[in-house]
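The structure appears right after this line, and notes come after that.
A protein chain is absent from this complex, but the other protein chains hold their places.
Let's look at subunit A:
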């Protein structure tokens, strides 16, 4: 392990971390602007031009608020909860390939922190850990509404994980690899996996909404039933962390969906661009395309949130267990049969 390798990875990790925080920060702004647009309002427009500094003002406000830890709360776990939520939200970015290899001087730098051969499963593992932040925080608050919310989050997370896993299995039958890098490389040009797995993608995106606790599946923070949900007792930056983790989760799941189904950094006509833009800027254009796809998904998340009303809890469970799981199993079987037939003839 030479020192240049360590420095290179360190810089990459720092940049990715900074970008995910920045995007999460401006997602809060975008959310309010999108909501305003869909409801024919203006949205935040006071802080700076077009309200651009609103996230900064919000962040500062969060820091300045009083820290309150309820008397009967479990202090240590009460503090661990939001931290865990942030941690599990951030570590998912480690295996996502942000672009093809960049050549700087005569050094080839991969724009991916690590390419483990079980990349998809790693993402899946991180997603399944995501619920602990909510559960621990909700339980440690010693508030029955928070507890109810934590329990809802746990059951929702586990229920939708199954359908998500099954939709990934169908994708793996097509790609034959679990390395995210190889999956992206296979989708060169316009041969995106969405063409081969439309149903799988539909199941995956619905599950992604449920796993990130976004509307219409934001049952754990259903105000009408649970006051504020798992973060009822939280104040100051601890609350901020929970809210922020949601946006980072959204960013990461948008990146995963773009990687798995929408070709990652591939786009039609990329060979021509790569040939003409050189070994440094060619891949970077791909990265820009990748981010455009991510932003499109984030916009879709927001669009859905301000369009579709929240599900009832029994509807959520019904959709998860009785609709998505049978569909996902059927998808796996059909994919398998089709692949077997194609290989035979």
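The criterion applied here is as follows: a contact is a pair of C-beta atoms (placed from the backbone, for glycine too) under 8 Å apart; a residue touches a chain by one contact, two chains touch by 3 or more; residues count from 1.
The rule we apply is simple: contacts and distances are computed from a predicted model.
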{"item": "Omitted chain, identified by the protein name its UniProt record gives, among \"VWFA domain-containing protein\", \"NADH-quinone oxidoreductase subunit J\", \"2-iminoacetate synthase ThiH\" or \"ABC transporter substrate-binding protein\"", "value": "\"NADH-quinone oxidoreductase subunit J\""}
{"item": "Contacting the left-out chain in the complete assembly, out of A:47, A:69, A:94 or A:129", "value": "A:129"}
{"item": "Hidden partner chain, touching residue among A:14, A:103, A:117 or A:191", "value": "A:117"}
{"item": "Option touching the unshown chain, where A:13, A:94, A:147 or A:227 are the choices", "value": "A:147"}
{"item": "Interface with the unshown chain - residue positions in subunit A", "value": "77, 116-118, 121-122, 124-125, 127-129, 131-132, 135-136, 139, 147, 150-151, 154-155, 157-158, 161, 178"}
